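With one protein chain withheld, the remaining protein chains of the complex are depicted in position.
Order of writing sets the chain letters: A, B and C. Residues in each chain are counted from 1.
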Amino acid sequence: MLDFEAGLARATANGGIAPEKAAATIEAACRADLYSIEALGREATASGNLAIPLVRALTNEVAKTDPKAAGFVHWGATSQDVIDTGMVLQLRSAWEIFTADLDWLAGALATRAKEYASLAMAGRTWLQQAPPVTLGLKFAGWLDAVDRHRARLREARARVMVVQFGGAVGTLAALGNRGEKIAAALAKELKLELPAIPWHANRDRFAEVAAAMGLLAGTLGKIARDVSLLMQTEVGEAFEPAAPGRGGSSTMPHKRNPVASATVLAAAIRVPALVSVMLSAMVQEHERGLGGWQAEWETLPEICLLTHGALARTAEIVAGLETDAARMAANLKISRGMIFAESVVFALGEKIGRQQALGIVEEACREATSKNRELASVLAEIPSVAGIVSREELAKRTEPGAYLGAARSWIEAVLEAHKDSA
Amino acid sequence: MLDFEAGLARATANGGIAPEKAAATIEAACRADLYSIEALGREATASGNLAIPLVRALTNEVAKTDPKAAGFVHWGATSQDVIDTGMVLQLRSAWEIFTADLDWLAGALATRAKEYASLAMAGRTWLQQAPPVTLGLKFAGWLDAVDRHRARLREARARVMVVQFGGAVGTLAALGNRGEKIAAALAKELKLELPAIPWHANRDRFAEVAAAMGLLAGTLGKIARDVSLLMQTEVGEAFEPAAPGRGGSSTMPHKRNPVASATVLAAAIRVPALVSVMLSAMVQEHERGLGGWQAEWETLPEICLLTHGALARTAEIVAGLETDAARMAANLKISRGMIFAESVVFALGEKIGRQQALGIVEEACREATSKNRELASVLAEIPSVAGIVSREELAKRTEPGAYLGAARSWIEAVLEAHKDSA
Amino acid sequence: MLDFEAGLARATANGGIAPEKAAATIEAACRADLYSIEALGREATASGNLAIPLVRALTNEVAKTDPKAAGFVHWGATSQDVIDTGMVLQLRSAWEIFTADLDWLAGALATRAKEYASLAMAGRTWLQQAPPVTLGLKFAGWLDAVDRHRARLREARARVMVVQFGGAVGTLAALGNRGEKIAAALAKELKLELPAIPWHANRDRFAEVAAAMGLLAGTLGKIARDVSLLMQTEVGEAFEPAAPGRGGSSTMPHKRNPVASATVLAAAIRVPALVSVMLSAMVQEHERGLGGWQAEWETLPEICLLTHGALARTAEIVAGLETDAARMAANLKISRGMIFAESVVFALGEKIGRQQALGIVEEACREATSKNRELASVLAEIPSVAGIVSREELAKRTEPGAYLGAARSWIEAVLEAHKDSA
Partner (left out) sequence: MLDFEAGLARATANGGIAPEKAAATIEAACRADLYSIEALGREATASGNLAIPLVRALTNEVAKTDPKAAGFVHWGATSQDVIDTGMVLQLRSAWEIFTADLDWLAGALATRAKEYASLAMAGRTWLQQAPPVTLGLKFAGWLDAVDRHRARLREARARVMVVQFGGAVGTLAALGNRGEKIAAALAKELKLELPAIPWHANRDRFAEVAAAMGLLAGTLGKIARDVSLLMQTEVGEAFEPAAPGRGGSSTMPHKRNPVASATVLAAAIRVPALVSVMLSAMVQEHERGLGGWQAEWETLPEICLLTHGALARTAEIVAGLETDAARMAANLKISRGMIFAESVVFALGEKIGRQQALGIVEEACREATSKNRELASVLAEIPSVAGIVSREELAKRTEPGAYLGAARSWIEAVLEAHKDSA
């Protein structure tokens, strides 16, 4: 907010309103360490927003040096100009961090997708084992989503990084016929774009930031959910990185809790609702609203902080993920071949039709389940199967590595697209 | 969903799996009027999704003509492939409607912005009268937002209009080494893009649609809030179009209720929460999730329907908005010039400093309020003012048309940008 | 809504306004089958609510028999009176269903809590195995929550089951000095309470219903989450009941998907956001609001339907839950005793202090993990342990049944409280 006031002082000096010296004095007073956040916060409750006490404090500070210069503080601006632009400037800093961290995460996911492209593990749908996938395929799916988020942030950037400067009702009438010129100068000072029109009560810009964060938080939550499920004692295929003092229990010495995942999942529960606040708050009255704007003040920063916390934790998880290939191989066997039933259905189906094949294999699955046998053995004993699919082919069809379809091609396609996105 | 099954039949025929004749038979059975929505709905409860009974019904229908062809129905696909792609195809239709209607709305707003560029009315901030704006400026602000929504929909389109086809776990393993080829053929049949990788449990595409709708609903709600406030009996500056049987009261014959605004505002209350459902639902487990996916089924269509309802009502409002220029002029006077206080502050401020000017004018406002007098008269009697600002200039400064600052320039900038967006 | 109109006709007849014969004619026309829902829906779009076309259609229907009687239809009422009271009457029916089904569910949970009071299984915290619990303890925790929901519904009932009748602005002015008398008669006709004051724009009653449903949906979601996690292929301790055509996969014959849990979880994702709609919608303007009231119309029924769907599915799950005690026992062993580490810490801790004990056992856990050994064996070899806890006691301390603490007492306390709640 002080950057805005400093920029405005320079812009009004350029525009011939404030004397150069006054602008310099104001600019010199625009240092955060001169003011008490606590005192400003207290006064904001009565005045209704933070800009009013800040402008007052800044004016007093300037007046100490140059009482005349004090008269030029905040010239032509309204509270919302300084608060909104202050938020934009913070978002610009946030964007740099998000962009860098997402680039890093995407790179790490790409490395992992390649590294684990052939590491077979049970696929799981509806939380039930299904035909195999590879760990690399999981990473590729996440990477594909993260690259879309990177594109969304790029696209939103141009809409968001604009100055807010409209004065009381958006007309800059207090500046007479110099409004646009000073607005343009201010934008230039702050290295922001000048929008076609002030946007005091048209809030889609900030709401879009919230939505983009919400989408990202959803993807991060999905990754954390998967990791925490893989980390279950009964699954044990992948683990958050271990570190001293990390994920221990206050009472259970053996525990290694998915603490990073918990943080990410908590964010994925909280952020969607906060996004709905930003969307609900868009209904702002006339030239400047009542309630909606105020609802944004804490909500948008909270969204950014929670989402970035989730992003940082996800980066740690991806960077240090420990995997247990032996456990993956073992888990692929616990269904006694039943996760390969589909493969047999299709082998049979090409000869006898899919519906009939399905019936035969379903019956064999029931038999294998109730007798605790391997599906391949049960199938090999069924004459109508044996005539079509040999015991050898049945064996081959329950090899995880032989039933991965297009997994590798998809991974390559994602990596290719990722390269283009850089 | 039947379009997906028909496309898949053709694609598997092209790929050498299904005989051409079987594909033709399947395609012929992919007509919605052959099936009972109600019966399918009932069966979906037990089976867990709508695809299972639909595929069964389609298979039975095909079997009537050609039992062998029945075996090729839904070849290699999983329930989610057909449900997700069915949703994408519906979204494609929705996109055409939204695009056309938003283009129309933007055009209408542009016309209005031009038409009312000079029609002065009270600006209002925090629901209090403030310096004047023009009705055209309001329209320009809305147009600027609507043009951003149009850009967002364009950008999202490329990410959303893709086929979903991955089979059980996203590998298309049931299709052996023909998976990608058939996937590409299917995408071509349906005139959708082929994504780099199936996206069964990476849901940002659909959540982005929801978010884009939520942003749009927020802007529409803002317009409706403004119109309904302007339509208040005590304000009376603008009105929803009248029509027989529209907006009447069941008991009050004089009423003309803002019924279109009510519908839009109701959508603006409902849609944000539904967006949060889509974001929350993104946390989907492993290869295909449990609960999250199911939560999307009714939510995304509901979001589209509510938002389009709001869009259609807003178009009606904008198309037929009635305005009362006399009332606007009268309302500009009810503050006895006090909404022009800012103008005097700045005129004085350039001479004696803004803070001192503010103090003088605040005191004059109190006097004018308590004595029920015009602000200009009170000011004219204050010697320190009279020496700087003449009675004539004071009078001029309470002319609404003389205190509109950059209003017209902003409108032109928005219209210019709008032209480029077409 | 027709029940309201019939009741109002009788009440106005009792109050000496409408002739008895007119009331009888109106009452006779208050049959839903006389009207087309579709036609009413279409007209509601233009008129702004469903009451206006319904009252018109009812008036026309009455006029066919007795044109004079038609003049007494809807006497003194406003649209919101009939819509709100119609909703209350539907909620009353819903309450009976919810109450009965919750009573049934609580009973079933109580039976299960008793039945499985001693069936040990791994406790799980942060999705990691922890010391044992019993399946009965899980059921007791759920029962305890369900009994609280039953209490909440009882408490809310008295606040909700009231008539809405205030006329245009809540004063019943159209009824002159007979307003209260007729309101009381109407309430009596409908077997609802007469509230102290109409509540057109004070919406906490309906929002409370939504909140109570939201709380219930949360508990049901928790149950479904637990069941679906227990049903994982790698855990396999409990299963939704099987039924033909239930939970199958369109492509994987071996699958038994937790379809009921998916439905419940989807509701637990959707309902919270719908509750937020009802809360947001409470901000209704003046005597009757704009947008907020309309936002309730579909939302509250949707909340009730989704929550009841979840309740019905949960009842099915609880009624038919299949359990695998052998698998529970096996899973208790996969940590090689490490889930009993806490027990050893406390045994040692009483002698050497908890912090020192914790250090020793943590070290032993690391050793057991890296060497793939039983924790008890590792511990038995540590001199400082052996001196305090004998090998026999170590063995005993890794018996699940010996480390259940107050589990049985808690279950009994819950069952006792449940009996009192009946």
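Basically, a residue touches a chain if its C-beta (ideal position, glycine included) is under 8 Å from a C-beta of that chain, and two chains touch if they have at least 3 such contacts.
None of these values were measured; they are calculated from a predicted model.
Asks: Touch as defined at the start, partner being the missing chain; which of C:Ala46, C:Leu279, C:Ala329 or C:Ile388 qualifies?
Replies: Final answer for the missing-chain contact: C:Leu279.
Asks: Using the definition of touch stated at the top, determine which of B:Ala29, B:Val82 or B:Ala130 touches the missing chain.
Replies: Selected residue, touching the omitted chain: B:Ala130.
Asks: Sort through C:Leu127, C:Val163, C:Leu186 or C:Ala262 and give me the one touching the missing partner chain.
Replies: Going through C:Leu127, C:Val163, C:Leu186 or C:Ala262 one by one, C:Leu127 is the residue touching the chain not shown.
Asks: By the contact definition given up top, give the residues of subunit B that touch the hidden chain.
Replies: 122, 124-131, 228-229, 231-235, 249, 251-259, 262, 273, 276, 280, 331, 334-335, 338-339, 341-342, 345, 358, 361-362, 365, 375
Asks: Even though one chain is hidden, which residues of subunit A still touch it in the full complex?
Replies: So the residues of subunit A touching the unseen chain are 43, 46-48, 51-52, 55, 74, 76-79, 167-168, 174, 221, 224, 228, 243, 245-252, 257-259, 261-266, 268-270, 273-274, 276-277, 280-281, 290-292, 294-295, 297-299.
Asks: List the subunit C residues touching the unshown chain?
Replies: Touching the chain left out of view, subunit C contributes residues 17, 59, 67-68, 70-76, 78, 123-127, 130-133, 137-138, 140-142, 144-145, 148-149, 151-152, 155, 159, 167-177, 179-180, 183, 195-205, 207-208, 211-212, 214-215, 217-219, 221-222, 224-226, 229, 265, 268-269, 271-273, 275-277, 279-280, 282-290, 342-343, 345-346, 349-350, 352-357, 403-407, 409-411, 413-414, 416-417.
The rule is simple: only the chains that are shown with their structure count from here on.
Asks: Does the subunit A and subunit B pair touch with the same residues on each side or with different residues, judged by whether over half of the numbers are shared?
Replies: same
Asks: Report the inter-chain centroid distance for subunit A and subunit C in whole angstrom, where each centroid is the mean of the CA atoms.
Replies: Computed value for the inter-centroid distance: 31 Å.
Asks: Roughly how far is subunit A from subunit B, going centre to centre by Cα mean, in whole Å?
Replies: Averaging C-alpha atoms per chain gives centres 23 Å apart.
Asks: Can you list every residue of subunit B that touches 2 or more other chains, as numbers and ranges?
Replies: As it turns out, subunit B has residues touching two or more other chains at 48, 74, 76, 78, 167-168, 174, 221, 224, 265, 268-269, 273, 276-277, 280, 290.
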